[in-house]
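The structure appears right after this line, and notes come after that.
For this depiction, one protein chain was excluded, whereas all remaining protein chains were kept in their positions.
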Amino acid sequence: MNKCKTSKEIGGMGHSLKRKEDIRFIQGKGHYVDDIKLPGMLYMDIVRSPYAYAKIKKINIEEAMKVPGVVAVVTGRDLEKYNLHWMPTLMSDTQMVLPTDTVMYQAQEVAAVIATSRYAARDGREAVKVDYEKMKPVIDPYKSMDPDAPVLRTDKAGKKDNHIWHWEAGDKAKTEAVFASADVVVKEQMHIPRIHVASIETCGCVADYDKINNHLTMYMTTQAPHAIRTVIALVAGHVGLTEEKIRVISPDIGGGFGGKVPVYPGYVIAIAVSFLVGKPVKWIEDRSENLQADSFARDYHITAEMAGTKDGKILATRFKILADHGYTDASANPSKFPTGMFSIATGSYDYDTSYMECDAVYTNKPPGGVAYRCSFRVTEAVHAIERMTDRFALEIGKDPADLRMENFIKKEDFPWKSPTGWIYDSGDYHKGLLKAMDAVGYWELRKEQAEKRKKGELMGIGLSTFTEIVGAGPSKDFDILGIKMFDSAEIRVHPTGKAIARFGTKSQGQGHETTYAQIIAEELGIPAENIQVEEGDTDTAPYGLGTYASRSTPTAGAAAAMASRKLVAKARKIAAYLLEVSEEDLEWEPGKFWVKGAPEKSKTIQEIVFASYTNHPQGMEAGFEATHYYDPPNLTFPSGAYICVVDIDKETGGIHVRRFVAIDDCGNIINPMIVQGQVHGGLTQGIAPAMYEELIYDEDGNILNGTLMDYLVPTAVESPSWETGHVITPSPHHPIGAKGVGESPTVGAPPAIANAIVDALSPFGITHLDIPITPAKVWKALKDKGAI
Amino acid sequence: MIPQSFQYESPGTLEEAIKLLHQYGEEAKILSGGHSLIPMMKLRFATPEVLVDINNIPGLSHIVEENGKMKIGGLTRESELEHSAALAKIFPIFKDVTKLIADPQVRNRGTIGGNLAHGDAANDHPAVMLALNATVIATGAEGSREIPIDEFFFGFYSTALQFGEILTEIQIPIPPTGTGSAYHKLERKVGDYATAGVAVQITIGDDGIVKAAGIGLTNVNPTPLRAVRSEQALIGKPLTEHSIAEAALYASEDCSPSADLRGSEEYKRAMVAVLVKRMIHEAANRASNN
Partner (left out) sequence: MLKEITVTVNGEKHTLEVEPRLLLVHMIREVLNLTGTHIGCDTSSCGACTILMDGKSIKSCTVLAVQANGKSLTTIEAVAVNGELSALQEGFKENHGLHCGFCTPGMIMRATELLANNPNPTEEEIRWGISGNLCRCTGYNNIVKAVIYAGAKMRGEELPSTEPQFV
């Protein structure tokens, strides 16, 4: 752990301060969107398509309008009158709000029923009758580019196929040359499955349009309230809802994980209805609607190859991706990066040749591609490289830990330029892996495994030594819909030395109320306890792009430090004035200036702040406030070394995760307790796709597991008891040396688990299994190889 | 997810309940623990017009040993079965099965009567009742009748209960010493319905000969299934690896699972064989300690 510079009372960085926000949550006083009740509020429920691809012949609303309490049924034709039936996606594609003639995926919104109660709205929904003409959908992305595949986006003039875009990175010719002459080439076809964030709170909103003042207050479950306000203004500006007339409030959020970044049709319909009827409209999705219609994550089909020498030197990698985007490209990626940060897929290894390409296609599935606890496709990238590293080790018969040690980028080689152009800021991969191996007892486990193999028992050890890329991002490259990806902090210190700090981000459980206060406490020496953190209200907080992709600490956290430093500079002037010395004669430690050589002559930060309101130097602005918009000079590159140990029941395929050790390097740590909590949670979200979760569609595009009965979110029984630890290499370019941690475990855990399972099965010639790896899959693989 | 409107009746006696059921006929449904029925109503897969709630009828919840039988009231909750010392002593299988049914909150509501009356081959109690040779007591306008468990399960979601009849009790013969029972199911995660489940009760005489065997299978057949050939493969001879393997094979051949998200048909058959083998071992083990 990094050493604490401040006392426990101040509670700056490095202290495991208990969270300030908890006191309301443990007493049921959290305030989530469904807790909002406004006078005259109406409720909305949504009629959804039972088919993946169909023409809408007729929507009959007569019976629904007879249901007591139903006040309106809104269809695409109604929205069309106001030109509100389409909206832009974050990737500058287009998405229907409500369809006028064709539905493109099962569970797509078809009509909205507005009623005076939740129950009446549901009854109304049941009574809406829609006639469809079913069409043959495109479900398999590999078939979407077939010559006879129907062109899905007929709304796009001149579109002749289902191809969205092509992307590439690295050096194709050089890569081909290295592959052609390499001793060893390994190749696997892998699918990173379509999964869902499944935060325990679903999405929802209360749209409250005030006709008299032409003002919209939008309470919604959003991770990016400011960006949402801008998007609403882009969609509805033409009907008079311009940006200054919109206030977005994001109350407490019951988990987001990237799923609460996009704008879903339900939000827009609620706004449109509130705008038309002049009453507040509440829309809260059911869990099944959430799983079936909201943004998915992942869904990359990857052909992965690695070339190397016989003795285990990695020479080159090549990745060819087919990305299934569903019916529109609604990914949440920075504009210039259609595959997000996938090009981090060269990994933690020192080699200079790589080529990767991706083709994205449309299918009749829900849109999405959200950055689910992942900095834009890093999960896919890490899975591909870490699986292939093990695959290579298996091929040449080298221990995967040894192979990694021999190929790691060395500590002294940072900053290091990757074959795809990223400048890794810092790391010590050898130290991390050694620590993980020590903690788990790696070589003893290998011995045990050898013994077990002799007896025919299956035990596996899997590693994942990944490099992440987070904190998007520097404004020269990073924007979403043109808005640069900075983030912001505004600190106001009151005359009595207590502060309020506001941010453009939005916590969904990450503990910002505590960690941001700790950063400011670290810089200013004002006790964290006396710093109130607020986020999520666009009327009060400074503009920022929100919380996702592990960007809060790297961007807003940095902004907090930088704004604090502006305040320290001001404090120095005031202290010099009060102590009647020159600024250079002052020494600073968080909380206090004193005169060099005369420590008894000092002023505390509280005294200085008070003076800024009561006795500030002439010519200086009164008050003690600062704002900073932080534009990161580079991204940060957290890394980790994870080791998983599994035992497999040969007869049933049952997989038991015996141990899981995770060593993370997230740079300097603000609050060890919170960081550890983030790692635990992320690891469970890592075991989820590795062993349990995947959204499954049949060939007609019906989702087969669109409820929590069948979409298998792990419980406490499936989750192992996680063992975690750290190595610390501070980010050299970040004001507080932090790198961000929220996503490493989700990204790093799946390949560690997959590698462990494949390791257990490798004596039978099994070299790869796609996640989620279920007992049935293991059993089949063993059966196919004649092992049982 | 909100149920369609219905009328709610909460009779205080069995007679009244039966009268109401007759009065409303097909329109009415019995509400017991509600943890199969209410979820279906929320999804509007079930849309009864009348609910007759039997939770306020006294005398339907008990676990008593009487006349060589263990009598369990239809309204007895899973959590009561789980924590009953009387049951644990004679039928360790109840601890096995209840732990694997849903989760603690669901078990605080769900009843054994509802679990059987629901007639779902995915539920766990049917297989257990088959293994234990239970008798179901159904009470209707004409009084009570006994339904042997082998005649209880019909087709998909249907049972031998006539309309107007309430499952009031389950009676299980107390087995002789030398008996052991065990249940296990494979599930995708805790609380899930079974990929495959197997219940076994076995009685082994002092001479080492298997005197009786009951084997029930969960969720590998359209209806809960007794593995008849497997039982026969064990009875009348000492328990050997050979007879156990035979029993396992027969069960896997005689069931009729369908492929779904839980696994292929082939996988499920194989799992039946594995579980039959393991549960026979476990039950025999317990028998020898009894």
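Brief remarks follow.
Which chain is which? They are A and B, in the order written, and residues in each are numbered from 1.
In the analysis below, a contact is a pair of C-beta atoms (placed from the backbone, for glycine too) under 8 Å apart; a residue touches a chain by one contact, two chains touch by 3 or more.
Predicted model only: the values in this text are computed from it and were never measured.
In the entire assembly, the chain absent from the figure touches the shown chains A, B. Considering B:Q7, B:S144 or B:T240, the position touching the chain not shown turns out to be B:Q7 (whole complex). Across A:I23, A:A569 or A:L704, the single residue that touches the chain missing here is A:I23. In the complete complex, the hidden chain is touched by one of A:T217, A:S288, A:S343 or A:T420, namely A:S288. For chain A, the residues touching the chain absent from view are 1, 16, 18-19, 21-32, 34-35, 37, 118-119, 197-202, 252-257, 286-288, 435, 439, 508-511, 661, 663, 672-674, 676-685, 707-709, 713, 715-717, 719, 721-726.
Listed here are the chain B residues that touch the chain not shown: 1-8, 10, 31, 34-35, 38-39, 41-43, 51, 53, 55, 79, 83, 99, 102-106, 108-109, 190-191.
Here is the rule we use: only the chains that are shown with their structure count from here on.
With each centre defined as the average position of its C-alpha atoms, the distance from chain A to chain B rounds to 44 Å.
Residue ranges of chain A in contact with chain B, taken from their complex: 118-119, 122-123, 126, 286, 288, 651-652, 654, 692, 696, 704-705, 709-710, 712, 714-715, 717-718, 774-776, 779-780, 783. For chain B in complex with chain A, the residues that touch the partner chain are 1-2, 4-5, 44, 186, 188-192, 195, 261-264, 266-267, 270-271, 274.
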